[in-house]
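Note that one protein chain is taken out, while the other chains of the complex remain in position.
A, B, C, D and E label the chains in the order they appear, each numbered from 1.
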């Protein structure tokens, strides 16, 4: 009754064979840990909506990072969390030499030279209006001015020692501007560029806003973040960013956009593909595990397996500390 | 500074244009509601781990379904939840003419003739050992006997009036056996066959087990459900099921497997693609919304948009009642 | 006798399953309504060859549009219908700040800010010779001058508030010129560009000429509109317009060119595809329905299903008012 | 301002070049004329809803066909129009040796041996219930019995001299059954098989029903004709019919399904692709031309150009008599 | 001078980023260790041409394997090394219940139930003439008889407890015969089938012959092993073996055939791809390292990286013991 061409079981009945069916394996080197740097140098303040995550002052950074580095942490991404008082329409504080990001870059590269330091590059944490760029008089984005400022900020992070810069703003043309800026500064060979190529206007950013970013004061970011149902715009952004010099292509959020990660892997088979498992995903898995829906470790590892199956070789996740333990 | 080939914003700045970027639109006709039929005919018992979902006795079915049909419900999937006392190694109770599934089919088709009634076909709810098929003496699956029994059960559901049968067991060759059974019974033209083609051994089935299925008493189902990290086996199962006569291809779970849905759409561009948003996904979104991570409606609609973007035209979800309201 | 691989009926026997076979669903958001603005501000004059359509003066616009917006209208396209007296060889009147199009843009954006206002951009309504561009001395098209003038007109529409500009002229290079014009004017982020990429020299434009355009006084437009039998030129125009910055790709006419819409979807999988169901198609369906050939609603909905099946996510149709009702 | 890669005009400015852009050319040999044969041998009765078309008695056939053959007619398709009195549930009259179709085949092959005679093969003109097959007791289609009867009828037409048989019924597996029947009868080498592979449940069949077929008395044919919005089922039917031995693949209706013709050409690049421009399309163009929407000849030729551009090399059209004149 | 599209360095300048460029990571679960079982139960005899490898008697097996299992060994492949005295033309000894392979299977599964035991299936170790199958009278291969015997042997290994069988003979049709044999024996769900699909007639088998196989007494195996320069035959063998039911596709040798591994990955994207780093490759790397050409560990790890880059997820290598250490 059963034909030979129906048979699949033999390939995975024995558990030893299951990893042979899997293309990529999770290693510590595949992880990047996103952390929040506040400009209160001595504080270490838990973020209520993101269990186990903190806003970290520069003077507390070493005590947080050192044990992770010892467990195998190889890369972090820095987000600045400035005080409201430093914000202005032009995001002047973004690359303040005495601001938290630049101080943190210098400290981390001094203490942990082998740790790759990546910086999120955006203006929204530093603008008084909360948008990711400069504005025109009608409060729409001034793309040209925004791109110029973003390149300036990115180059200043690179000069301070950042190994990677990652513009999350979604302005048109910012990749090319930053790459050119790095090239002109003689830094393009040692500072890589990670594109938030397909960044969707998702409901899953809620807790992050609590952590780092007060949100836009008016208007909304859907004019530059992508509409969730759209596949075409995500694909066009990936292709565009490769043309503009991206070294790494990122998709954000991760789990609700696994099909876009697959698209990224197909459009960019020769670039590393990254995914950012965002705060809402982190919180959702945490809350469900607490409620007994599933075991935390099993579910997190399944989410990692899914991201790798879809095509990622780099994963940004707040579960990095747990994963460093589980992977031992 | 910005080149013409960098420009994407214009395509989605104005919100009127965003739906033009989207391929598929959610309608009530895209939804199928999975429900649990208990063999206690008068009970209506909430399932603790799945907020708002119940085990429904046959005598309570009309009161649950009628208001949904009025709001536009077009399709349900039935899961039997038999008492332990009826279970045996051969799953004799699965197609008991007086059992809950067959009674529910008859009642629903009598009361709501336009409602499409689909039946999950598996043995695990009815076997004393909790496996999805018959066993060999060494407690491994007897594939041949299992397939024969599954076809028998599916045909009996079809004879009772089911419009669609959906084998969730993952035995090799069960699609061909059921299709042949329907053909021999003269039912193949009016009963369609939905394949759980890519059913992964996921952590997300927890609450469902609470609802319907006591789980395997020994051994585990990973010998016939697919390993989460494997892309190849999922793809091969989809191709196999098309060759064996599947009318609809399903991927399960949904959100952690969006990349596999995309694969399904590419391998089966001319078949409807379905996704089953399983109990763990349902619970996870519910718990996160309760904890204030995001607004329930926004997140559920984003998950639907993601499923459609990845390629689904049919979605099985416990959020069906809410969606019928939101889509008005 | 019948083999399993012959069986298709089960997939669509039950009507509930038929929408699962369909990729796209018609919604109000998929429609754009083309309207004719005359420079007699108080008139509202029926167009004899286009049942139910009018030439609308600016002062009558609100009464026509308000009830449609209330029913869900989200987008209009404006065509100017100037008096012969304002025409000259250079189409000076096209962007006259006191002309009907610019006044209509301002009025519509003031009264209905959420309504997307698109403007057809062409010179033929405004040139004394009736051609779509400027002419050389030998009466062939001066492509360079035409493109410069078209960009000027498009930018002026954008400055007046148009959300979308859609050059229908088919001059070589006009997309890039308009995009650059919008970029230089700081408008490229909020004004999208829809390309009449594959505009065929069709017999189906008859009634439109009655409505808006007196036709070329000499020569014919087949030198820049595409020959109906040609597939290659249509495809090359679509690819060209993507390279030049088009945000949306349009095919015109619609029903006689469904295969070209399919081509557009394959060449531009990541752009919205639009189709313009032109006046002759509109009249043809109307006349046939009046003669009892078919039911109007059934036939119009079948034509919409065909356009979506072929790949459109945006449809320009004179049936928009009826569709807004039928879709309730 | 204009870049070299924007230039397309030169390729079609000069009218001499326009045919070079076209893949296929309309010739008389590309046409097949569908005609209606009544069982009143001496009548020649105009069909009200189809201007210029008649129901033709066998004794009037020569006078109708002879002048067309002289103008170059090379192929006809016969539809039987029997009296209601001969209808029964099993369509016994379909291959009555004294019925109109078999008599017409014999007469045409005797008088015009070079004329290709194709026969539509279906049961709906001969069944008392008006369905295209035999019925089960619950009034759904009995696919197995239907296929057997269809093969019987087709073989009898072939034995009477038909050069081509074309089953329009859409039963699953009828192509393979007919091909096997022809093979068993030793006719498979000289009788070709044309599949109505993608026959959609269209609003455009209205006038035909007036001409030949009284329609189903109950139920509807949407259970075996394809849903208009579905692309996948049409594609799967084309692939299935190739596997089952089709010599020619047909799409029906024509103009609303040009994208499916393109799909057919891509799926079946090595088969002739036919399209049937059905009665509603014929009537629609006729009525619009009468109302002055366009010139009849220009519009019909544009529709032919469209069909050929989409991929047809054979067109079934009621405009065949006019085209034989226009092509001179 | 340097353009943006020339820049690649940034992507790998920092060593943390290098693993992100890599698709697959070597883990212990990716390794299978090939071992030689002699029929002298108490011996443990070094193989001169293969440093560190032994012929192992059944009674010595536990002491060899236990420490490796403790270090993480998950899979072995068994080769029988029978005494010349048991050889005959029909390879009767191949599945002798008291022969070394069957005894070793039983012992290993008893002592290490979680260890996957794979068996090489061939006749050449057991035939007096040294060919891989039965012979015709003219000393060419009798393919039919050979395939029958191979299936018999494979099924007997499976019955003894083997988890995987791997026919290395290259007879036409042996995969289907073995799969059918396993199916008939009710073992197809738990015993997987690995195809030596592309086994080339290489110079690199020298030391293996020393270890296990005395070589053909006359004729040569090039009539069934593939000619080294041929790509087409290797590809056709891979496709053939998938059709015949292979669960895993193997290429052999490994390093000189990396391009064929890439071909295998492209032809069989959904199957695990294995490579067998054969004795000559092993010896070559060993000798070069001893001569100081390179560091052994660096070179072996580079060879593993190459195999994974080319597409393998399973590697059979004699370096398994060293790798189990290095991967800690």
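The rule we apply is simple: a residue touches a chain if its C-beta (ideal position, glycine included) is under 8 Å from a C-beta of that chain, and two chains touch if they have at least 3 such contacts.
The model shown is predicted, which means the values in this text are computed figures rather than measured ones.
Chemist: If I'm reading the header right, one chain is hidden. Which shown chains does it touch across the whole complex?
Modeler: The omitted chain makes contact with A, E across the full complex.
Chemist: Going by the contact rule already stated, which one of E:111, E:217 or E:231 would touch the omitted chain in the full complex?
Modeler: Spelled out, the listed residue whose C-beta touches the missing chain is E:231.
Chemist: For chain E, which residues lie in contact with the unshown chain of the complex?
Modeler: Counting only chain E, the missing chain is touched by 1-3, 5-9, 11-13, 15, 18-19, 21-24, 49, 140-141, 143-144, 147-148, 172-173, 175-177, 202-204, 206-207, 222-224, 226-233, 236-237, 240, 243-244, 255-263, 280, 283-285, 287-288, 290-295, 298-299, 302-303, 305-306, 308-311.
Chemist: Just checking the interface: what residues of chain A touch the absent partner chain?
Modeler: Residue positions of chain A that touch the missing chain: 186, 188-190, 269-272.
Throughout what follows, only the chains that are shown with their structure count from here on.
Chemist: Expressed in steps between touching chains, what is the minimal separation of chain B and chain D?
Modeler: Tracing touching chains, the least step count from chain B to chain D comes to 1.
Chemist: Fitting on CA atoms only, what is the rotation between the copies chain A and chain B? Please report it in degrees, nearest 5.
Modeler: 180
Chemist: Chain C-chain D contact: same residues or different, taking over half shared as same?
Modeler: The interface is built from the same residue numbers on each side, given that over half of them are used by both copies.
Chemist: Is the number of contacting C-beta pairs greater for A-C or for B-C?
Modeler: Pair with the higher count of C-beta contacts: B-C.
Chemist: At what distance in angstrom does the C-alpha mean of chain D lie from that of chain C?
Modeler: Here the centre of chain D sits 34 Å away from the centre of chain C.
Chemist: Of all residues in chain C, which are in touch with two or more distinct other chains?
Modeler: Touching at least two other chains: 2, 5, 7, 9, 11, 13, 15, 19, 21-24, 176, 188-190, 243-244, 271-272.
Chemist: Touch graph of the chains shown: is it line, ring, star, complete or other?
Modeler: Its topology fits none of the listed shapes; call it other.
Chemist: Touching pairs of chains, which are they?
Modeler: A-B, A-C, A-E, B-C, B-D, B-E, C-D
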